[in-house]
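A protein chain is absent from this complex, but the other protein chains hold their places.
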Amino acid sequence: MDPKIVAFCCNWCSYAGADLAGVSRMQYPPNVRIIKVMCSGRVEPSFILRAFEVGIDGVLITGCHIGDCHYVSGNLRAEDRVKMAKELMKTLGLEEQRLRLEWISASEGEKFASVIKEFVEDLKSVGPNPLGKGEASCP
Amino acid sequence: MVDDVLVIGGGVAGIQASIDLAGRGLKVYLVERFPSIGGKMAQLDKTFPTGDCSICILAPKMMECFSHENIDVLTHAEVKGVSGNAGDFRVKILKKPRYVDEEKCTGCGDCVSACPYINLPDEFDMALRSRGNIFIPFLQAVPRVVMVDREHCVKCGNCQVICDAGAIDLYQKPEEIEIHVGAIIVACGFDSFDPSGIKEYGYGRYKNVITALEYERLVCASGPTGGHLDRPSDKKTPNSIAFIQCVGSRDVNHNPYCSSVCCMHATKEAILAKEHYPSMENYIFYTDMRAFGKGFQEYVDRAKNEYEVRYIRSKPGEITEDKETKNPVIWYDDTVTRQVKRLEVGLVVLCTALVPSKGIKELADVLGVELDKNRFFKIADPLYAPLDSSREGILVCGYCQGPKDIPEAVTQAKGAAARAAEVLACLGA
Amino acid sequence: MSLENIVNETKAYYCLECGKCTGSCPISRVNKGYSPRLTVEKALLGFDKELLADGGIWSCMTCNLCKDRCPSNVDYTKFIRYARAEALKTGYTGNCTHGGVLSSLMRIMGNPNLKQDRLGWVSDNLKISEKGDILYFTGCLPYFETLFKDIGVNSLDIARSTVKILNRIGIKPVVMPDERCCGHDLFWTGDLENFEKIAKLNVGLIRGTGAKKVIFSCPECYRTFKQDYSEYVDMDFELVHISEFLAEKIDEGKIDFGSLEEDVTYQDPCRLGRHLGVYDPPRKVISSIQGIGLIEMEHSRERSICCGTSTWTNCDRFSEQIQKERLKEAKAAADTLITACPKCQIHLSCAMKSKTPIDEVKIKDFSVLVASAMGLGDDP
Partner (left out) sequence: MEEKEIRIGVFICHCGTNIGGSVDVPAVVEYAKHLPNVVHAERNLYTCADDGLTAIKNAIKQHKLNRVIVASCTPRTHEPLFRSTCEEAGLNKYLFEFVNIREHCSWVHMKDTEGATEKTKELVRMGVARATLLEPQEEMKIDVEQSAMVIGGGIAGITAAKTLANQGFDVYLVEKEAVLGGMLRNLYRLFPTGEDSLDSLQPSIAAVEGHEKIKVFSSCELKEVKGYIGNFDVTLLREGKEVNFKVGTIIVATGAMEFEPKGHYGYGKYDHVITQMQLEKLLKDGQLKKSDSVVMIQCVGAKGEEVSYCSRICCMVAIKNAMLIKEINPDADIHILHNDIQAYGAEYEELYNKAREMGIRFIKYTPESPPCVTMDGEKLKVEVYNELFGEQFMLGTDLVVLSTPLVQHQGGVEISKLLRVPLGKDKFFFEAHVKLRPVDFATDGIFLCGTAHGPAEVAESVSQALAAASGAGIPLSRGFVQIEAISVKVDLEACIGCGFCVEMCPYQALDMVDGKLEIIEALCKGCGTCVATCPTGALEQRHYQNNQIISQIKSIFHPVIE
């Protein structure tokens, strides 16, 4: 089973980290689809649920290390929202490991690659998204 | 009267001065000797006191500077002659051949892997890794263009075959251009002092005695060991590191001045070592702990309390080596307990002095400016005009003006930009 | 000279109290009670009496390790010499070894009325002359021979070998019959009065022979003539150490050092090395002997460790520890240790004989090695 992951990467640190993983040719499985946002603070709980709704198996949010945020406090807000989203998932019966928040700086290419590999393995053990692939029709 | 400006030196100071000048609409020529801009800051892993990753905060500035329509970046080039005076300088610049067409090359790196002769020391990685005859200066180089080391290249042609863009031209000629500028800003930075002259510390004799810049490359994620601190002798991670301060600094026989940044970068490097390897023991041998900048003293206090870095007030007399384990052994007089002690560690990092960059004398002669006795640029009025060299219209900023850290270099770079704009305005008015 | 003047003369006020001197000092490493840094700080903080009365200042080997490495260029070696002179004036002196026979010998040699009979070692196969361009200064070798042959050190072999080598290359060196000790130990223990007398005597004698060039086999004599005489007497003749003289001959292609199948290591004497910067000539001469293997010790050249004691004062168990350590280091490099200074040979040989056994290191002087390599043999 090939788990599908969507990753929201902040433009300043983690997107650059993903770039560095590429520049250094660090191989990782092709399960992730990266969506660039200006800051991890931009990611709403609704995006996370919408992803699970359409059948995505895992959502990864990556941002700058605390204190490094280009917009001073965006990553702190992301932390609160991920906490809230996990509570929702718990009640929904969706396994908590399907949502991950990672701080990745622009020089941590290796970390980006290893997070993806780890996440794919986790999702394989957790199994596919119970809501099924792509059936849900939603606005 | 011309109001273009020449900036010499593409480190963080040169880049910042160019961005500020271009930001106010002036035309800037940035000349950098190395094939890529970025300077020494690009070689650092993290910066104190925030622990920011150095290239993360430098790369956006490098890109902004390189792609700015008002800035012409001339890499692998040197200033050969300057005539005229403030408001009307004629500058001869020698663009040394890269043997690669900058327009065509996309920095894809196929040629680099195609070159069979990978046996030359990689300058950027402090010779901790070898490179081929055709190479990219470093991963995040700007411009991201390869360069041929023509001296060693045997013209086997492998790279030319593989390069679809046809960018490699092994018979490229050096090119001399002349530009006409109103003011010149010098930001040629520094070199790291070679401590092999201090025989008692064994640099070059003992494998596990390295310099701070080499340490930075070892722990850098894009460095030769991918960020793993493998000590040179057995490629293993040491369990203890000793940082030795004032190696070649505050030393009448080498450099009498204090290089101002070593106490702090040693603290940062010790904290980093502790973060990556929690069981690591860190020692810093100092004479005067100089943490005078913003947030510095608090950073040192955290190093002492949170990261258990042990500060020893002593300048070691000698370093020997345990023959089997290749562990450096430090002999020192612990001035606080007044006992001569012996400390065996896994790795010694010499925090060497930072000295004016090679060729500063020739550059000063070309510019017609004077150097002071430490070979930094001579400042006529150090208090009220700290950035004016001894010649009108030529400003200096960054480490070549005197020992300082990155924020002070950036501040002086912006200051030099303002002074240049002021000089041009006054001449033009 | 008061302590304050000593501080100013030696620029001791620049001391940063960084501890690099004490960290380098071979004595401090074994003797917890001795620290060059604390000695200087006593002067800086006005503890004059305590400093002059401190026996420790006589243990210093004046080997220049601390002086060369001091980041503030404090001339600690000169500081100790001045302190000893001042201490001498206030009645303190070092603990002279061998009952003080050496220091009285030197003071006696300062007496102009003395008539020595010191050329007994010159057998007829050694050609010397009374007048000539080249003079060979033998210093205290005859006295050292008498005092130390019972520990197996024949200092006069050095003199014989040197003359044989010079004879082999066509030189009949002048060897003065009434030559005096160069006064090195008087100078370094602060007895400047007798030192001046001896300096004038020696230079007068040498001028009498018309010599243009004086060759030394002992680095202490060489340094004393080269750096300390000029303050008291003018000299119009060249000064050179035997190793430098022979090294020049190699360049001129005039000498063949024969062959010797042996691994040796070389002890840089602190006066020849750190004081005078002569490191390469002895190595050049040794390695031009075919078949020889010159292997450097861990501490060599600028970093070499001194032979444990100086000016025959304060030789104690700490000196022995240093000498033992040095011999172990030599053994790790080779079975034979080449010394280029009679005192190194004496002190290290003495340590070889000490109670606690350490493995055998053959100790041979530089000139003796060269002479035997050239087949000049060491028969008298």
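Residue numbering begins at 1 within each chain, and the chains themselves are lettered A, B and C in the order written.
The rule we apply is simple: contacts are C-beta pairs under 8 Å (C-beta built on N, C-alpha and C of every residue); 3 or more make two chains touch, one makes a residue touch a chain.
It should be emphasised that the depicted structure is a prediction, and the values quoted were computed from it without experimental measurement.
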Indicate each shown chain that the hidden chain touches within the full complex. A, B, C
Which one touches the absent chain: B:Lys92, B:Arg129 or B:Lys414? B:Lys414
Checked against the full complex, the residue among B:Gly14, B:Pro35, B:Pro49 or B:Gly248 that touches the missing chain is B:Pro49
What does the interface between chain A and the hidden chain look like in terms of residue numbers? 4, 6, 11, 15-16, 18-23, 25-30, 33-39, 41-44, 46-47, 50-51, 54-56, 70-74, 77, 81, 113, 133-134, 138
Going by the touch rule given at the top, which residues of chain C touch the chain that is not shown? 11, 13-15, 17, 37-38, 41, 44-45, 72
Counting contacts across the full complex, list the positions on chain B that touch the omitted chain. 12, 16, 20, 23-25, 47, 49-50, 52, 57-58, 61, 63, 67, 103-104, 106, 108-110, 144, 163-165, 250, 256-258, 260, 288-298, 301, 313, 335-336, 338, 372, 374, 376, 382-387, 402-404, 406-408, 410-419, 421-422, 425-426, 429
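In this text, only the chains that are shown with their structure count from here on.
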With respect to inter-chain C-beta contacts, which pair, B-C or A-B, contains the greater number? B-C
Once you find the CA centre of chain A and the CA centre of chain C, what distance in Å lies between them? 76
Could you state the distance in Å from the CA-based centre of chain A to that of chain B? 36
Chain B residues counted as touching two or more neighbouring chains: none
Please output the residues of chain B touching chain A within their complex, sorted ascending. 45, 50, 52-56, 59-60, 139-140, 220-222, 226-227
Tell me, which parts of chain A touch chain B in their complex? 12-13, 16, 20, 23-24, 67-68, 105-110
In the complex with chain C, residue positions of chain B that touch it: 199-200, 246, 250-253, 287-288, 313-318, 320, 331-335, 338-340
